[in-house]
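Note that one protein chain of the assembly has been removed; the remaining protein chains are unaltered in position.
When the chains are written out, they are named A and B in that same order, and each has its own residue count from 1.
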Amino acid sequence: MIFAVAACAILFTMALTLSRGILGPTTYDRILAVNSFGTKTVLIIAVFGFMTGRPDFLDIAFVYALINFVGTIAVLKFFEYGDLGGARSPDEFES
Amino acid sequence: MRHSISLFLFLFAVWLLLSGYFETLLLVLGLVSCAFVVWIAKRQDVVDHEGHPVNLRPIRWIQYTFWLIGEIVKSNIDVARRVWHPKLPISPTIVKVPADADELRQVIYANSITLTPGTVSIDLTDATITVHALTREGAMALEQGEMARRVRGVRRPE
Partner (left out) sequence: MQLLTDILSWITILTGSFFVVTGGVGLLRLPDFFTRLHAVSMPDTLGIGLIVLGLVLQAGFTQTSTKLIMIFLFMLFTGPAATHALAKAALHGKLKPLASEKKDQEESSP
């Protein structure tokens, strides 16, 4: 029961976040909305796992948390450098 | 070498916590994959002193954690009140606060500032952190420097 209430609250917030992503005047607003949306996805996967009595869902939540973070950083890096590998020049690596 | 070993132990602890199985085959698979990850990390040259902060003071660290949780709860309530307030009483302010020269302390300080709702560290140049605060009061509270003082105590002086 309590899980259903929490899931409703999170879904409502996801709707709000999504509308910010659609409205968002700048690109950064949209990235912020997507990042926040990912956080809520992790939460709702965890809560949903408890709601259906299958806490194995937590592994999926964990993987989603990882992907969310890496995805946000990758998009930002792409915006800042226009390239995913170009933050350091190649001659800085010694191997 | 010390850093590689600590990385390996940490990875294996994470493996055990996440899998929860203690059969021989799975343990061996875990050991092999942890060793593989350590090898990749070595090859990428990311195993260094940053990965394993050894000279933290444990008791100060725990004290700081609890103090930070208290601060986070307080500022959460404050920001929530302002968001729900019909007139939206915010006064965005940008302020520069001095940080310690030590890298680890800078990271802890900037992360703590960002974790506390109402203040976000937006830039870090020459040991000065540029902070965007939601309210003028938040900026002033940060300038009092209590958080900076507590962060300084967390790490042993060299």
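Some observations on this one:
Just so we're on the same page, a contact is a pair of C-beta atoms (placed from the backbone, for glycine too) under 8 Å apart; a residue touches a chain by one contact, two chains touch by 3 or more.
It should be emphasised that the depicted structure is a prediction, and the values quoted were computed from it without experimental measurement.
Touching the chain that is not shown, out of B:Leu7, B:Val79 or B:Val154: B:Val79 (per the contact rule at the top).
Screening B:Leu18, B:Val32 or B:Ile62 against the full complex identifies B:Leu18 as the residue touching the chain left out. Not every partner is drawn; the one left out touches chain A at residues 2-3, 5-6, 9-10, 12-17, 19-20, 26-29, 31-33, 35-36, 39-40, 42-43, 46-47, 50, 55, 58-59, 61-62, 65-66, 69, 72-73, 76, 79-80. On the side of chain B, the interface with the absent chain consists of residues 14, 17-18, 20, 72-73, 76, 79-80, 83-84, 88, 90-98, 110-111, 114-123, 132, 134, 139, 143-145, 148-149, using the contact rule stated above.
We take it that only the chains that are shown with their structure count from here on.
Separating the CA-averaged centres of chain A and chain B is a span of 19 Å.
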